[in-house]
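Taken from a larger complex, these chains appear in their original positions, while the remainder are omitted.
Chain nomenclature is as follows: A, B and C, assigned in order of appearance, with residue numbering initiated at 1 for each chain independently.
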Amino acid sequence: MKSLENHQLQTASGDIQAREFRTSWFRKLTKIREFTILLVIVVLVVVMAIMTPSFLSVDNIVTTILSIVMTAIVSVGMTVALVSGGFDLSVGSVMSMAGVVTGSLALNGMNIWLAAIFGLVASVCSGIVTGLFIGKVKINPFIMTLGMQGVIQGVAYVVTQGAPLSVTGVSNSFLFLGQGNILGIPVLIWILAVIVVVSDIILRRAVSARKVYYIGSNESAAFLSGIRVSRVKVWIYIFTALLAGISGILTLSRFSVAAPTAGQGMELQAIAACIIGGASLSGGEGTVLGALLGSVLVGIVNDALVLLNVSVYWQSLVTGFVLIAAVTLDVLAHRKKAS
Amino acid sequence: STGTSTASSGSSGAFHGSANETYYMVTFLSGIEYWKGVYAGMQAAAKDLGVKTVFTGAPQYDINQEVTTMQQVIAKKPAGIMVTSINAQALTPVINQAIAAGIPVISFDSDAPQSERYAYLGTSNVEAGQKAADYLGQQLNGKGEVAVISTPGELNLDQRVQGFRQEMSQKYPGIKIVAVQNGNSDQIKTAQVTSALLQSYPGLGGIFATEADEGTGAATAVKEANKTGSVKIVSFDTDKATLDAIKSGEITATVAQGTWNMGFWGLMDLFTIHHNLLTPVANWKQSGVDPVPPQVDTGVTIVTSKNVNAYLSK
Amino acid sequence: MEQKILLEARGIRKVFPGTIALDGVNLEIRAGEIHALMGENGAGKSTFLNVITGSLHPDSGTIRVKGVDVTFTSPMDARRNGIAIVHQELSLFPEISVMENILVGMTPSRYGLMNRREMAEICDKYLRRFEVQFSLQTLVRDLSVSQQQIVEIVKALVTGAEVYIFDEPTSALSVDDASRLFVVLRELKAMGKGIVYVSHKFDEIFQLSDRISVLRDGRMIGTAPTNELSSDDVIRMMVGRSLERIYPAKGSPGEQLLLQVKELNAGSKCRNVTFDLRQGEILGVFGLVGSGRTEIMRALVGIDARVSGSVELDGKEVRIHSVQDSIRHGLYYLTEDRKQQGLFLSMSIRDNVSVTHLTNLSKGGFLNRTQAAEISASVIRDLRVKSSSDQQLVGSLSGGNQQKVMIGKWLSLQPKVVILDEPTRGIDVGAKSEIHQLLRELATSGIGIIVISSELPEIVGLSDRVLVVHNGTVAGELQGDQIRDEIIMEYASGLHSSAAG
């Protein structure tokens, strides 16, 4: 391309600016997908604030955010898998396995931080296996991660023989992660914030992360463009597993308990959060912000169910209904925009 | 370790089985901690008797899976089966099928009363719920608001809730059950629900969690709200995490069931029937007399900071 | 002066199940030449290009880059060796912006993050050569096929390669865009780059290329300097015999009006469109890229919602609110976007052809397989689809043969009116004249035919009457000896828009 630069192309810099201007306007438009969900959230908050005064109390807000920290962290990882056109059903079991491995090493006398690193390493290993089978052997992600769900869950069961591990007497610095406060806000929320912001920047701007979008949008074109698709896929599932592992260790730190059943059903919650936030199962689409908003929406609905004292027998009905309503609204809003 | 165990040592004489004699324990949700207490008792008895035991079951809360597992176990023609029924009605035919095939069956923890099983060993879950209500009622001096966290749709848990409600309304009219919430047998979900409950009911005095993970989840949420101690938590079962939480004061008490006894005496029943060691009447089989006590209450203990050490050292 | 040889392929052989796609093909590309590669549909051109760019592994044969033997294990290897390709089938990323599409695999970055400013500058430099109307942030899925083709071309240009390979780049381009491309190609040539150019358009080839190589049935027939060849020579090399005439004689349409479209409005690309079609007539529709030809037809057959307007068939007004309605009335539309909207790539030829026959092929609710086989056999035979059997997956056919299957799926029905949007895109000379012949025969049998084409010669050669579209509306209607290149272009560029009628 350098050799072409000699050509005097009449490039008025004003023209580029005009285009940049159009660009920022356009970017706003594309963001509207997330805006609809934001709108739904705002409406829900207003309705709830009117119906129950305690809803907008600082305590309740903190509580609600705290309740979605794990889902949101896992959803960030899931977003990447979804963007690539795959997904990961094993996140829930990786979560429990990471906690269980960390916990049982700590109970056997290992320093808890070292144990946590082993927990993360175990998560990453499971991510590598998943990624290699999906990326290199080209096993369908659904069946591979469903299989891994069984295998990893199995590891957690074998390690604990089914019993939750009570991890007591570990260093306070570790417990601070899940139980401490900084500036009056739980550390867990700070951690979530950091993960979201960093991942959002990476996924939006890092060259390496953009490859995931290319793969999800058109895998064979990505391959033809020289992207090492299978290698990127391995990284994707490592990332997903790593975040699941982090969330498992944070769960351990929060509850001082590592249960082999922790994280059950997390996979569906996380996928739901991502899709509510605009990700697509067919790949190429999805943002960290969307995943966060999706998690928040689900969190608010769950909170509202309790605050409004909805009977447990009605809760799943109401949740399902709100889910459908929110996404329908989103789809209809976009359809109008399109026409 | 595996679910199979054999014992070589053991007494001789009538109470000594053969090494290829295998007794099965079949459960639903087979991965959970709770059954381990039962199986420990069963293994202890097996060791004394010199027989083999196998613990198997349905990993999920799924009727079809447990019935299938029972059928598969029956096909292996074992010396006896201990079974806890996910659903009494659904398990009855397959229990009867085992009896018809000459395999003695003992029911534990969750009964199938219409079936031809020889005996049921366990505490009624209703009664366990009542005991929890008694304890919490006393702790709260008969007044205040309490909440229940359970997993709806699971029969044994539902029965605990039922017992709790009954006892509270009869004995402690001053205590109001303000909510029954779904903790989904999961710490994270329970923590979320509990936090929200603490928001809605700032004066909440007690929580009854019908399941161990729900107990620790509720304890964490209460701690996060800085209300440890002022909200009394009664949990269920005696896994290490629950016991530790009792020791540290985060959980006030837990309901311990006589799981070890269910396993031990259950196998004893099976063994004696299998070896035809019992003669309450002559020809009990033909005359339709039950050779073993048909209903055995294995009891309920409330574990608190006072007696928790006994369980911790177990 | 002997030019430097940039790329050399020797004895390339590639076998697919059921086909020998390449059989000992030799080719050399010199610095500063535009080398045309020609051949019938399915001759093996794309396969050959895929081999020398690392997307396919040859069964045997060697590739040398600047005299050095190389083995490409992936497209990246070829790229590193300075070979860039514009694939025949679009390989873009629909959900991603134009800018990131262009710079895939070579995004400028700082600290691992994309440098958007630099990206915009790089893209802009080439995009402006094509005077495009979309922004760098537009998602590719919102572009028309021709706009996507431009993006695809720019994507190759920014790589700064030594050898550029273009596999039918102009099959979806307007004349204007094509000529802008040619300017760029000549610049590249002047810089000493090597260019391989595949096209079925003879005028382009003779206007542009320095040498021509011809493939037939996977074998290299020969290479010769362009100025030593006539188009008849090339055709003979391609098909092994000479073809007599390119366009069939024009017909004499009846007086009876078959289709009348009045005051059709649907969005900004279809405004007040009024025209009619007589029985037995071939109506050519011409317009520049983005003039709205496709949109008008989509609104007509009920794919896009209509704001106002009426459609009469055989003098009776028909309600067309959906594609199904138009199909029921015998009004068929053949899409220009065969990959996204036309074909079932993962299904067989037979399945693709029978999709439009489901009702007539149903015997008691079940598919009549014998009849389906007959139909697909006749499509394969009549359109000369090069395939191993009617069970071959359409996705594994060559581009031109895919196009034939798509045409076959509609023409094997009994239409009243058929609208073909760029029907001969990517089809070789021989097959093209056969399709023209076929269209003429259909017309003679009383069917009304509308052909949208971006190829002026095709419009001129085939149409009984020409409709020129400009900016979403009918700019002019031309008949008889009015149908001439200059006049059509005048209307198309909006010079006569006031004189519409």
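Criterion: a residue touches a chain if its C-beta (ideal position, glycine included) is under 8 Å from a C-beta of that chain, and two chains touch if they have at least 3 such contacts.
Computed from a predicted model, the values in this text were never measured in an experiment.
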{"item": "Overall stoichiometry - one representative per chain kind is placed in view", "value": "A x2, B x1, C x1"}
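Here, only the chains that are shown with their structure count from here on.
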{"item": "Topology of the chain contact graph, where touching chains are joined (line, ring, star, complete, other)", "value": "line"}
{"item": "Chain with minimal offset from the mean of all protein Cα atoms", "value": "A"}
{"item": "Chain separated most widely from subunit C, comparing mean CA positions", "value": "B"}
{"item": "Whole-Å gap separating subunit A and subunit B, where each centre is the average of the chain's CA atoms", "value": "37"}
{"item": "Centre-of-Cα separation between subunit C and subunit B, whole angstrom", "value": "72"}
{"item": "Separation of mean Cα positions, subunit C and subunit A [Å, integer]", "value": "42"}
{"item": "Per-residue overlap in subunit A, given as positions that touch at least 2 other chains", "value": "none"}
{"item": "Footprint of subunit C on subunit A - complex, ascending", "value": "1-4, 7, 9, 11, 15-16, 19-20, 22-23, 26-27, 30, 201, 205-208, 210, 213-214, 216-218, 220-228, 283-285, 339"}
{"item": "Subunit A partner contacts - residues on subunit B that touch it in the complex", "value": "1, 31-33, 35-36, 152, 178-182, 184-188, 191-193, 195-200, 212-213, 216-217, 220, 223-225, 239-245, 248"}
{"item": "List of subunit C residues in touch with subunit A within their complex", "value": "55, 74-76, 79, 87, 91-96, 100, 104-105, 107, 109, 112-114, 120-122, 124-125, 128-129, 135-139, 157-160, 187, 191, 305"}
